[in-house]
Structure formats: structure tokens, C-alpha cells
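Missing here: one protein chain of the complex. Every other protein chain is in place.
Chain naming follows the written order as A, B and C, and within any one chain the residues start at number 1.
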Amino acid sequence: MVVHAVLLIAIPLLSAFLIPLIRKISKWFTISILTLNSIFSILVLFEVYNKGMIYEIIAFSPPVGIYLAIDNLSALLALIINVFGAINFVSTLKEKSFKFHMLYLLAIAGSTGIVITGDIFNMFVFFEITAVASYALVASKKSEKAVEGAIKYMILGSLGSTFILMGIALIYSQMKSLNIYDIANRISMMNENIKWISFAFLLTGIGVEAELFPLNGWVPDVYEGASSGIASLLSFGPSKAAIYAIARLLIVIFPSMHTYEIALWIGVATLLMGEIAAFMQTDAKRMLAYSSIGQMGLILIAFSLVSQGIRYSIPASFFLIVSHASAKSSLFLLSHKNKMGSALTKYGGITAVLSLIGMPPLAGFWGKWYLFLGAASEKLWLVIILIFFSGIIEAAYFARYLHRSIGEEKMEASYAYPMAVLSTFSLAFGLLPFIYKMANMHLLGGV
Amino acid sequence: MRKQASVVITVIFFLSLTFAFYQISSSYNYMENKYDYTNPINESSANESVPQHYIKDTKNETGAINVVTAIVVEYRGFDTLGEVTVLFTAATGVGFLLYNLYSRKKNKREANLILREGSKIVLPFALLTGAYIFIHGHLTPGGGFPGGSVIASGFLLMMLSYPKFFMNEKRLSVLESLAGITFVLIGLFGLIFATYFLQNYLNLGNVGYLISAGIIPLIYIAVGFKVGSELASVIQNLKEVQE
Amino acid sequence: MIEFTIIAWVMSFLAIASALYAIKTKDLLSAAISMGIASLVVSIMFLLLQAPDVAITEASIGAGLTMAVFIYAIGKTERWEE
Partner (left out) sequence: MLDIIIAELLLAILITFFVGKKLAAIIAFFISLLPLVALLDWASMYGFKFISFGIEKSMNIAISGITLHLAITPLSWFFGIMIFSLFPAIMLFSYSFYDKNDGFYPFMLLALFSSFGILLARDMLTLFLFWEMMSWSSFILIYRNKDKEATIIYLVFSTLSAFLIIFGILLLYSQNNSLLFSEINLTPNLETVVAIISMISGFAVKAALMPLHVWAPVVYSKSDEPFVAFLAGGLSKLGYYGMFLFMFSLPGAKIMEEYFSHISPNYILAVIGALSAFIATIIAFMQDDIRKLLAYSSIGQLGYIAVGLGIGSQLAITGALFQAFNHAFFKAVLFLAAGAVAYRTGKWKISELGGVAYKMPITFTIALLSIFTLAAIPITSGFAAKWLLYEAAIKAKYIFVAPIMLIAGVGAFLYSFRILYGVFLGGNNHPDIKEAPKSMLAAMFVLVLPMIIFVIFPGYALDMMSRALSDAGIASIPHTVFTIKTSLASYNAIAVLITLIAALIPAFLIYKSKPHRIVDFKDNYLAGEIPSKYENISMHAAHNFYKPVEDVMKPYFEPGTIEYYKGIYKGLAILSNTLRKVYTGFTQDYAIYVAIFLLTVMGWLIWL
């Protein structure tokens, strides 16, 4: 069976266009489409697992046309975005408006597009779809805080988009090509200064979505304002896609000691800033938002270790992404009421927290373990100590959070079940043996 | 303090932008070095740069005279699908957020006579121009986006001159949906009848004639309808919002 | 060629001036209008640079529809910035 990866994008788009015609059954239609897409993403993952990187041409072969380029990490992210999207949708079942369902599908399609496309301008287009859908979804709670968050997100997001576009324009002016691999092959011919300027623009633009410090001013407000289901969607969808886009930028297009170094220190700053700011936070959602920032920093550190620790960098980011996506989305669902009454929510909450802190055999442990091995092979002891420091702070506030969430009150089943299932992913990815082979395959076809 | 800081930073920002563009203009030359693809599907690619390919081979490959159209719809059709979706997302978002805030009962002031009568005359021409722009997208400058927005501005004119003018929203959104579905289906048919998504599977026809260039006109018509109805509905949504 | 250069300079000046005015002024309505003027000028620039497709789009969207959206929005809120 031939797996057409383009269906991952085409099907949700088609159904988003279709929903206004079938308003009455939009909820069930959306669920079935999300399920279908999850199945596709699993097929794509297995395809990548068996054959290595997949390329799928659209309309014309590149560089004049566009293609999708799917490596192990993007297949994983496509899986996370689609499967988690389907599971998380259960928590938003109360939303009746068909427009909400359309926006949800579009956000999923956009995030998937970012990770599987092999064309830099196409990536920008999907960024736009994701961002615009996210603004609307954040504001969908219609409370004052939600609207405030959405507006901040929108202003910074459009600033970021402009910068991405500028970066792409600069690259195109020099390379006459938009295909990522085409650019990567000839990047050495580029004027040195323009290369760095365009890198700076792209990093800034994508960094806004990827919650890097100091571009992440919108993060706490948005996560605080958005409803739990949407906060969860944002934590595993757009932000993960954006950090992966940064990885492609860093590892494929602009591989150099300088960019790695800059990414490393931005990652460290993001990590420390997020964790320290979360430490004294009293609002659960804000705390989780700051903690997300910290985790994104950790993932960026993992990506920036590719110069020496390449053996460990990709598995580290692989496991960190899984761990953070599953654990944080689960915790955002928990933050709906912050009460762990039933056994299911207890299981979900504790597993998520343990995975984030990095306890074996959960995915978070393997992520941190490979990250440490990578950092040790580059002898970055200071970075390791800073990560330790942030880890201890993280343990402190998560323990506090866990204690606060003890209670007899139970959450609705529509929150409890997705939460438990989402947490299970960090357990499953830590234990399944074939995952390691998947994680250890090289990023982007042979870096 | 904040104000001064922002002024200083803005100045530095623009200075550095100037520096960047100076750098570009000083090193502006077409790079025509040969490709060195490691990745297998690119082996057949030509030994020429992408812009040159566009200029030279567009007519043979797509049957469109207007290179821009060929690029937008054919070579980078996927981007266009994305752009259309961005607009669609924005329109949906606006509609979603303003959903409960409508009021249609308010008395509104009439516009003056010249505007009312003038718009009656202009409207058919505006719609015709818009339709022309997107139907002739593969032959003359223009295409779905400008055509659609011209049509939308025609409706804007109507809204300005007749405050009670009201388009049926349901029909607009059905139109919008159908146009979007058409676009994606054309792409999916490419997957079925040809090899790739959005690949041309129709006869290219006589280059330069109205019915030529394969799927390009079809897509552009869809895009035109879509953009027109979306923009119109966005404006209507904003207009109808309660104060 | 010299005419082109002169027009280009004038147009750029106009575009920047109207954009600056849009930032500076307290009257949001005139800010929106001057943004429209800036887009119109830019669309003329596009035309001069032989990009008619972009010019049409910019003229209809930037100068027409965007301005309408702004004006509707201002109509629902305050006209004057404090």
C-alpha cells in the first residue's frame, strides 16, 4: 500500500471546507476525520520506520515545485499532532459551534504541514494557517483573559510571520530556490552576512511560535486564558511543530558552529527563565505555561548538540518531544479543575509529572539521559549543571502542584479519559523497544 | 523610559535592516552553479536556476502564458491552497468570534444619492471585472486572489451605499465551502489520474486560448469564488456586529 | 530611465510619509486612510516594477478592503486615541 503523506494535509483541509455544508453532524464528522488522519499518520510513521526518509512530490518536482520530506522526527511529530489531536478533541466535545471544529481541524492540518513539508515557503504558509487558527481557538473561550491572550498572541505572531517572510525573501534573493535541501546543498555559496541575517530573521520569526526566550511574552497569557482543551492543543501542536522547524533550520539549512552555539545558549536561557518563573507561580495554568517554556528550551538544547553529540541529540529530542507533548497536554487537561479525585486522573497526573521530571522508564527519562550523554560528549558541564538546577526547581513546583491537586472532587469523564490516554504515551514510548531504533534514525536523511 | 528605549531600538532595527539590504544589493547576482543533490528525486532536475526555468519552460509545461499564474497555481499550487486556507481560517475565526454579537434591527443612516445611484452602475462592472480577472488568470495579469477581492469590493460598495443591504450568510458559506472543496478535489484527482497531488491531468490545449492550461483556470475560478465570498462575509460580519 | 527613478523616489517618499503619519496621528480614521494611501502608492510601485498581478491584489486588498475593515472597526470603537 502506498502511503500518500499529502493526505495528512489534504483530508483535514477538505473536511474543514466541507463542514459548513453538514453543520448538524460536524462533531462526529470531525471525530471521524481526526481518527482517519491518526491512522494515516501511524501508517506514515511505519513507512518511515521501514524505508527511512520519504519524499512526496506535489505537482512538480523540486526545486521548481514543492515536495514533502518526512524524516523520523517529522513522522513522529505528525503522529503526535494527529493522534493527540484526536484524543484531545474529546475534551472539547462541549463546543457546539461547527466553526470551532473547522478551526480545530485547520490547526491540526497546519501543524502537520509545518513538520512534513520540505519547502521553506510552504512551511511559512502552514505557519500562517496554524497561527491564525490558534488565535481564534484561544479566543474561543470568549472570556476577557482569553481575548487578551489572543490579541497578544496575534500581535507577536504576525510580527513573527513578517520576520519569517523576510528571512525567506532574503534566502530566495540569494539562492533562487525555496527547497530546503536545495538551499542546504548550496548554502556555502551564499553571501556570509546575508546568510546570518536571514538566519536571524527566521529564528526570530519561528522562535515566537516556538516559545523561545525572550520571544515568548504571549505564552503565559494565552495558556491562562485559553480553555483547557485548547491549551493542551497548543502545547503539543503548534509549539512542537515550530521547534521542529527550528531544528530543520539549524541542522539542515544553516549547520555551523556559530548557529549551534547560539541555539544552545538561547535554549539554556529559555530553560532557566521558564523554570525559574514557574517556581513562584500560583496560578496552575500559568505555572504549566512557564514550565512549557522551560521544556521548549530543553528541546532546543537537545537540537543544538548536533556538532559532537549527534548520536545522542536526535534521540534526546525525540524522547523529549514525546514526553513534553504527552505530559504537558495531559497536565493542561488536569488544570481544568486541578482535582485528582479518580484513579484515572491520579494515574494521568502522576505519570505526566514523573515523565517531565525525568524518571525512568518514562520517555522523559530517556530524553534527559541522551541529552546528558550528548552534552557530556561535548563536555558542556556548565550546561549540564544548569539543567540539573532547573530540574530541581521543576521537581519542587510540580510536587507542590501534585499536592495541591489532591482532592475528592472528580473531573468529567471527557477530561479524565483523554488525560490518562495522553499520559500513557510517555509510558509507552519509554518502554517499547522499537521506539529506540526509530529515535536513533538520523534526522532529515543523513545529517 | 520605555518610550526612549523603544525609539532607540526601532532606530537600530531600521539601521540594521538598511545594512542587510545594502549587503544584498551589493552582492546581487544570479548564481548559476550546478546542483548537487543527494536526495534521489532531484536527479532529473535541470542544470539551471529556478527563475530561469520558470521563464523558459512555463509555456511547455503548464500551457499558461502568464508565468506568475503558472507559478502560483501549478508549480507552487500547494502554497496557494495554503494561502486560500489562511484566508478561510481568518474568515472562519472572525465569524466564530463575532457569532453571538449580531444585530440587524438597528436603523441605519441612508447614504447619499450619488453614492447610491453610482454604485448601482458600478456594481455590475466591478463584478464583471473581478470575474474577468480570475477567469483570464492564465492569460493576463491577475488571478483568483485579485479577482475575488475585486468582487468583494463590489459588495463592499453595496454595503456602503445601502446600509440594509444584506447577503445571505449561509449561501455565502456554502459557496465558499464548495469552492474550497473543488480546489482540494482537483488536487486529489491529480493523485488519482496522474501521479502527484495537484498535478495537471487535463489537456494543455492551445496555448494562449481561453480554454487551455489544464487545471489552472479551474483552480483560479474556485479561488476567485472562494476569496470573493470570504472577504465579503468578513466585511459583512464586521459590519453587522453589535456596538 | 530617469523618469522612472524620479517617480520611484517620489513614490517611496509618499509611502513612507503616509506610513509615518499613520503611526503619528491620534485620529485613527485618518491613520487608516493614510495606510490606504500607502498601499495604493505601493501598488503603483509594483506596477512600475512590472508586477501587475501583485499590483492588482495590493490595490484591491490593501487600499480597498483592509481600509474598509479598519473603518468598520473604528466605527464600533473609539475614533480618537487617548
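Keep in mind that, in the parts below, a residue touches a chain if its C-beta (ideal position, glycine included) is under 8 Å from a C-beta of that chain, and two chains touch if they have at least 3 such contacts.
Because the structure is predicted, anything quoted here is derived from the model rather than measured.
> Kindly name the visible chains that come into contact with the excluded chain.
Per the touch rule above, the missing chain touches A, B.
> Which one, A:Y49, A:Y172 or A:F279, makes contact with the chain that was left out?
Once the missing chain is taken into account, the touching residue is A:F279.
> Which residue from A:F201, A:Y223 or A:F236 sits in contact with the chain not drawn here?
Result: among the candidates, A:F201 touches the missing chain.
> Hey, which of A:I39, A:M189 or A:I385 is the one touching the hidden chain?
Residue touching the absent chain, from the options given: A:I385.
> Which of A:I22, A:I155, A:M189 or A:A413 sits in contact with the chain that's absent?
A:I155
> Contacts of chain B with the missing chain: which residues?
Interface with the chain not displayed, on the chain B side: 2, 5-6, 9-10, 12-13, 16.
> Kindly note down the residues of chain A that lie in touch with the hidden chain.
Contacting residues on chain A, toward the hidden partner: 151-152, 155-156, 159-160, 163, 193, 196-197, 199-201, 203-204, 207-208, 214-215, 217-218, 220-221, 258-259, 262, 273, 276-281, 350, 354, 357-361, 365-366, 369, 372-373, 375-377, 379, 384-385, 388, 391-396, 398-400, 402-403, 406, 430-433, 435-437, 439-440.
Operating definition for what follows: only the chains that are shown with their structure count from here on.
> Could you give the separation in Å between the centres of chain B and chain C, each centre being the mean of its C-alpha atoms?
Distance between chain centres, rounded to whole Å: 19 Å.
> With centres defined as the mean C-alpha position, give me the chain A-chain B separation in Å.
Each chain reduced to its C-alpha mean, chain A and chain B end up 29 Å apart.
> Just the number, please: Cα centre separation of chain A and chain C in whole Å.
The mean C-alpha positions of chain A and chain C differ by 37 Å.
> For the complex, give me every residue of chain B touching chain C.
That would be residues 66, 68-69, 133, 141-143, 145-146, 149-150, 152-153, 156, 160, 231, 234-235, 238-239, 241, 243 of chain B.
> Spell out the part of chain C that touches chain B in their complex, as residue ranges.
It comes out as residues 51-53, 55-57, 60-61, 64-65, 68-69, 72-73, 76.
> Can you list the chain A residues touching chain B in their complex?
By the definition above, chain A touches chain B via 4, 6, 10, 13-14, 16-21, 55-67, 69, 97, 99-100, 102-103, 106, 109-110, 113, 119, 121-122, 125-126, 128-129, 132-133, 135-136, 139-140, 142, 170, 173-178, 181-182, 185-186, 189, 191, 193-194, 197, 445-446.
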